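Left out: one protein chain. Kept in place: all the others.
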């Protein structure tokens, strides 16, 4: 099932070890504990009257761990729906996430975290690194099953770098707000990945068509991913918002958006699916769109009412996208989007950006009170009007789309070079190409061998 | 595998969308941020000297997320033990939980959370909504496999409403304590569900008997649910107790009760099961009874010693219930209790209520000190004697049983109307009736096809 082209004995070790050595050297040269992780500096703060409870660790670590679960279990298992790609789904997700969080620490540090020539790290940099990693994993969803781990590592190197640049432009230059990343994470990751998938278009992918689908148990494994993403999305959106009401409100808005989204998803799925039955693809994906769509506005005074409307719309859009838009993307635009990230992250991300722009434009001192300083510091300080904050948000969406599409285009061509051990069209969506599979060399037939009656007959002829 | 009667193309979307639209309208009219989630109000508190750390979010959000995991992963996967009902177990659990938590926010708000005509929401209302949802999911366990999602939504509408009423009577009118819900959640959910199952009795259910059992992998998926419920039960029982020693003590009492319960469960299972072997049904369920049984007394000064005795008893009762009582319930009382909720939630819930009444009656100022105000404010204030608090607890159990049984009776008859697309007796416990199953339309035989030697022979004849 392998040949020399896809044999990774040299390629993968070289990629992993060279990248890790570079990272370690850069960490040695540039990375320092921040004031809250350094023994000496924190005890200076204590001496100046801080209490240990003021350490940001206690405000953010539970959220961090929830985000961490979303990155490693959520994304990893969500993609195990493919019948013969579970090892790769969880395993490559694990690999590129472990790489990307380190690389993101460096890139985000370079772009907006330098202090006296050093990158300071602590719980907030850890969350931000996980966020950037999430964006890469969204792109991974678009190319799932058609790429080698070496390609994925190369993609991560570029995508993380561009993510940090885009994030800097959106948050620091344009002064937009995007705590849960509707723009910076979801829109960016989705359109970057879709463009990569476009460039890597395989006209003969239907040779692997029979493997590009689920089986009963693989769908159950995928539901582990779905449910964890759903449950912890409130933590994701609130992980880096301001302390107090902001974290509290963001988590709650997200919770309501997701609940409404789920009802919309079930309703719409039964409408559009075959025979009035529910389709697991919708449940696994569209029910999450509500979290994406309040990624920008969740920290604002969106209200539970507003959050539910947004969630309801997001679920609706997402199911309809799976049913009607995905086939068009594939046939007309030649975008083979394995996990349907356009429906889960792309459109809901754009919706979230728009909702954020509108909500920001409507912000008033009367509603936010002194809390304005946390959510819209520039409005509080009088630097901008609310309406202009809305415009900044809208421009940020455009910039994000531009950088994502252009970045994905370039990355796609780089990944097209025939040096990374990509799978041939006939054995995409197949673990056996990169993994030693159990039972292959033993005397036992494998558990999961899918056999048609015809094949069974031949065996017994 | 479907016919027009069970086709949900219109019924399920109508139910989902109408319910969600009603909820959104009611949220728009009635629901507001509370003081801790509202930007303006919280910053007034800050201006008055509060610190961000005083925001209840930091006291309760980690517990909330643990409870959330129990509701969506714990209950969802616990019910995947059925061989061909995994999609429905996780999927319908997801649907009705997402609905019930919204509806519960409204119903609990109406009954005991109105402030100037508005329902105030924050982390505590989120936890309480999840608790109410838990009760519905317990009832779901009794009717698992024999009901359509539309029936389940209708059941949720009624059960959530009655739950809120009962909770109000028990906690506010009668002044009982029930932080972890031995009465309000477990006893209520179990007896409500059992009564529904009684009314929906199917004399010919044995036509689906071959599907009403587990296979090897489905039992492993179910263990995911069991273990998560077991681990996070300390968070469940302590999620809404008073800050400080109360949360701390409740979590610890629950931890010890569950540990002792687990040893009792393994011991008893080997005694009663076939050939001295362990029975997965016991391990998956009875090991959790210790959490149920300290749901009322866990916040009291039950001591680790007392908690262990209660846990040990709960595990024992539960295993014996599965072995000896469930068959009687089914044959004599015509209650087909799919998940055995009577053994996991019913009897241990009643045990927990009794333990709570006794522990309350024994409370003394000498033991509780000033902590009496948190646990038994009415005893502290001198309004009642400890013995009378015990009586209140006992009356609360009786009220809960009454409302649950009567509510379940009425609900059962409503659900019996032949308009909800319930499955026929021959295809209960079968996902295919409501879900598009992978592989059904493709050229591949499905992975999980269970084939007897006879069938295999025919295929190859």
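As written, the chains take the letters A and B, and residue 1 is the first residue of each chain.
Please note the rule applied: a residue touches a chain if its C-beta (ideal position, glycine included) is under 8 Å from a C-beta of that chain, and two chains touch if they have at least 3 such contacts.
These numbers come from a predicted model, not from an experiment.
Of the listed residues B:14, B:111, B:199 or B:309, the one in contact with the hidden chain in the full complex is B:309.
Here one chain is not drawn; of A:126, A:183 or A:196, the residue touching it is A:126.
By the touch definition given at the top, chain A reaches the unshown chain through residues 2, 7-10, 12-17, 19-20, 23-24, 27-28, 31-33, 36-44, 46-47, 52-53, 55-58, 61-62, 65, 68-69, 72-73, 76-77, 80, 86-87, 90-91, 94-95, 98-99, 101-102, 121-123, 126, 149, 217, 221, 224, 434-439, 442-448, 456, 459-460.
Annotation for chain B: contacts to the undisplayed chain at residues 53, 58-59, 62, 66, 83, 210, 213-220, 223-224, 227-228, 230-232, 234-235, 243-249, 251-252, 255-256, 258-260, 262-264, 266-268, 270-271, 273-280, 283, 287, 301, 303-305, 308-309, 312, 366-372, 374-375, 448, 450-453, 456-457, 460.
To be clear about the criterion, only the chains that are shown with their structure count from here on.
Taking the mean of the C-alpha atoms as each chain's centre, chain A and chain B sit 32 Å apart.
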